[in-house]
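As you look at this complex, bear in mind that one protein chain is not there, while each of the others sits in place.
Let's look at chain A:
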Amino acid sequence: MMPALLADTVQLVATVEPEGLLPARQQMALSLGWHIVLACFGVAFPAMILVMHLRGIRRDDPVALELAKRWSKVSAVLFAIGAVSGTVLSFEMGLLWPGLMGTYGDVLGLPFAFEGLSFFVEAIFLGIYLYGWGRMPPKRHVLMLVPMAIAGVVGTFCVLAVNAWMNAPAGFRLVDGQVTDIDPWAAMFNDQVWLQFAHMWVAAYMVVGFSVAGVYAVGMLRGRRDEHHRLGFIVPFVFATVAALTQPFVGHLLGGGLDERQPAKLASFELADTTESPSPLRIGGIYVDGEVRGSIDIPVLGSVIAMSSLSDPVPGLDEIPEEDRPPVNLTHWAFQSMVGIGTLLAASVSLFWFLRWRGRNLLERRWFLRFVSISGPLAVLALESGWIATEVGRQPWIVYGFMRTEEAAGDYSGLWWLLGTTAVVYAAMTAGAVVVLRSMARRWRAGETDLPSPYAPQTVGERTNTLRSSSPPLRSSEQLRGDPE
């Protein structure tokens, strides 16, 4: 895989035109790839907290309430850095891609406006929800999660509308190089938007479901087998299960017709060097000098999966002019990683529920807990791979069939410095988030519930004393509700 990726990178460096293109692409890749993970939490976490909080209220379950409260604090940290990394992206749209925004800003901008609205709604209700603990009537308080959850869905739709538009442009005409007849609604509701949205939305539930379940799987591995861990595991795991089992179908629907829409992307996904009838399914392998090497070929299956036919060929790269091909190996490997990991995750949740139905509990098995504890990172890997597959696979176009990526980039010098700075800042931000989230978990385990921030030496001293004197057992739900910040 590495030499293939290296070859693609060399190809990229060799072919890019404006000085700013390569660093701009890397910059976008870094900041978007980072943001997309946090965005998943903004989309999927509120619904999980809602389920947990509702359970806490309905059954008067202090464990569920405590979990909802802790998760809301975790989501506060993640939402905050997601908000700033999202702002970075809105600046970068203009800073890195002035050619795109100057020419097509009024075509693709509308969904961004609605995305802004939904983000607004989410930020407002997050503020109310977080600070509402102990300050609002419980029934009204839990309702504050509903607009958050809805806004997350709408926001996903809007962002994906822009991305789908880049893949399947609609809502304008190009006449003598001028963009005319603009219909922003048609651009927003383009042919690809619904399926792309569905694919991403479900992916968000996979990422968050597996990640959160994984945290409690680690706790169980360390011998913590209380109700807190059982509940903390099972709710996100149910979300993850539904998502992991739905995703292959959504993905398959999304891929339908790709041979007509973006044949180069499909050829790269399938590593089809020539048009063969029927086409094999190629697993692994690299594309060098117009030939595929080292792949495992399963006859006919390529046609079956990609074309839903026993004989229709997958269009081959040989039919596509070299300057219109994406970096083939990167696209292929990203696509196969996504599919492979997705299949693995779907299989694992199926196994868990099947055995549970047969009366065997995999939570007793250390190997299964170990697997769940890495399922979150695996889901993230699948997410990133899927995104690389669709975005790199679209190259060399930024607006498919209309504008090449090189025309969109600005002509800056110094973008490499910017990239370096961004890498440092994002690394620091990641480290900060990890340190803070781990310390939150540690203090919760030690019995602290409110986690006051230490603004003075005195406060720290007081805190340690209370810790030492009494490690309070779980409080009743009544106390929790009346619990001030």
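Methods note: contacts are C-beta pairs under 8 Å (C-beta built on N, C-alpha and C of every residue); 3 or more make two chains touch, one makes a residue touch a chain; residues count from 1.
As a working rule, contacts and distances are computed from a predicted model.
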**Prompt:** Unshown chain, UniProt name, "Cytochrome d ubiquinol oxidase subunit II", "Branched-chain amino acid ABC transporter substrate-binding protein", "Nitrogen regulatory protein P-II" or "Indolepyruvate oxidoreductase"?
**Reply:** "Cytochrome d ubiquinol oxidase subunit II"
**Prompt:** With respect to the chain omitted from the figure, which of A:A29, A:I57, A:M101 or A:I374 is a touching residue?
**Reply:** A:M101
**Message:** One chain is left out of this view; which of A:E19, A:D61 or A:D183 touches it in the full complex?
**Reply:** A:D183
**Request:** Extract the touching residues of chain A with respect to the undisplayed chain.
**Result:** 73, 76-77, 79-81, 83-88, 90-91, 93-95, 98-99, 101-107, 109-110, 112-117, 119-121, 123-128, 130-131, 135, 147, 182-185, 410-412, 418, 421, 425, 429, 432-433, 435-437, 439-440, 442-443, 451, 453-460, 484-485
